[in-house]
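Every protein chain but one is kept in place in this view of the complex.
Should a chain be cited, it is by its letter among A, B and C, assigned in written order, with residues numbered from 1 in that chain.
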């Protein structure tokens, strides 16, 4: 079986998580969730993964607030956020397109983004659709800002942006993204054309690497099974695996 | 069996509780606790009584903070406080005698008084020992003030003071006590002599009445049994009743 | 006074038009049978507070014109796509949306639980949420060291008139078991009145059982309870029965047009009468 794009993306995200103690993932994020479970498998049990809304990977017993309190206590190292729009300053929009409040397009809402983006050290922005529609010059509504002025308490913030085409690092000082790698089959000009914001382009841009053989074996074996427990539709589509 | 002083005191306190929805009592307050259980019995099940630290009459499931949160929510109508010293302005001292912090005599501490005295509408001060040593002109340390200046949020405060000799009403506007009744065997001059603070004395001062026959029957019957469950030593001493 | 045991319709009758109502998200125990009674009336001018988000019940109530104000960190039908009636109401300006972020809803309820006027919370500064919530303020942290400025958001207490939810069981004394769903306990503590539907009423006292007591809302906070077997249908009740995905998908599809919703509503209310 040749390496699938999903597996490359999962591998790229997992590489960002290695060495962390506690990674939390939203219930409806199968690729980040798979990446977290892969990183956990590689950690030999040292990493804790909380999948919100999952029965199996949910360790919280203090109600809806506990995730947020836990983040504020510094006990969550990485989390994933997405956006209906994401802009070049790392701002995300989960509210809508057009003028607020009567937006033409309405997304569900900001959820915990306006909080977690400040408090969790490594926020990984993930949006599979990589088009000028999703990656924009400026979001119509800032659910969570990419950066904050000095003096604002902010131990956390965006660390990287992963899409279906590329991986970007977020440069907090410069308040912009830098292209790190493009996925197999993508070119730098293509990524530029499909991105609505400007970003830094280093002299050489790598291709996002396929996972190493041992990682791939782990991913397709025990990790795929674990993924199937929480994201059954995704596991079946990517690996043909059903929850055991 | 002639009416005992304890029964008269319990009856006097219970009369202050009739009609309330929820009365809370500290674990080490057998007379107030008995009064609350008596008032509950008379309410035909309409009154809730929470006895802190009791297994049987403790309805809290949110940890140590719940009593206080519950009071702030306006869900507790009456509570009992005592004091190593109580003064004529309704201030209570649960900290110590002498100059703080190296007090000559140290009491356990303020517990929740500095909070509950503000938030629970009917605070009944109870101190069996009625001497110039306990009822003083001015407390050495204010754990909880009797009154507050206008503008301070204070839905609650002292309502009455019950001792082994007498019952006083607390007049919040006048910031002082008024003698309501003296217990059988006590005289007004004796009460004046044994009280370290000055207080208002109406033209006629009643004798604290003995409970009515039906109340007494209730108290010595089912209530005594209930009291024995929470305050076994007290129930045995007063009524020779053991927990069933 | 123990909570009253009443019929589902009576539980709904106790919710006056114009009330603010705290409701849980779809996975936490939704009193769907009671919501259908509100749709039937129909209730008017409700102020829904999603704790922290609104799901199917919010979209249904919005569709039936029951809602004046929606306060939540999100309104979502999850995997089933956009909440059609909510999206339409936003576009048409038919409801006032008070967008929030999850921890702000929890913190506001915690302020009400503690009887304090406001709660500080980190984050949020620089989010456009703040621009549109004049009731949220930024103050200088009075406890910041060495005179360094430390701006922090303060949020007013959220004290709903009513907390409304569905739980697995009540006991004979009106205590309600919610297990790990502590946000339901927070809602009950914060709200003035709590109305609960339950799968069943058990003839025992949960507070007398060490293990059960830990997940129990004491009767003290509960005004009335209705027994409503399958009362969380179609969104499901964790530990009891799963979501009815077909019914949810049907609703989600119907919600995307006024006609579809009207037809769904007529069907839903007719079914209930059977």
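Operating definition for what follows: contacts are C-beta pairs under 8 Å (C-beta built on N, C-alpha and C of every residue); 3 or more make two chains touch, one makes a residue touch a chain.
These numbers come from a predicted model, not from an experiment.
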Contact set of the excluded chain (shown chains only): A, B, C
Contacting the left-out chain in the complete assembly, out of C:42, C:65, C:179 or C:253: C:179
Selected residue (touches chain absent from view) among C:38, C:60 or C:121: C:121
Residue touching the undisplayed chain, where the options are B:10, B:25, B:72 or B:135: B:72
Contacting the left-out chain in the complete assembly, out of C:141, C:205 or C:227: C:141
Positions on subunit C where the hidden chain makes contact: 107, 110, 114-122, 137, 139, 141-144, 150, 152, 154, 156, 178-180, 210-215, 239
Interface with the undisplayed chain - residues on subunit B: 28, 53, 55, 60-66, 68-69, 72, 94-96, 100-104, 106, 108-119, 141-145, 148-149, 151-153
Absent chain, residues of subunit A that touch it: 21-22, 45-48, 59-62, 68-75, 119
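Quick note on the criterion: only the chains that are shown with their structure count from here on.
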Distance-to-centre winner among chains (Cα means, whole assembly as reference): C
Separation of mean Cα positions, subunit C and subunit A [Å, integer]: 29
Mean-CA-position distance for subunit B and subunit A (Å): 59
Numbers and ranges of subunit B residues touching at least 2 other chains: none
Junction residues of subunit C - those touching two or more other chains: 185
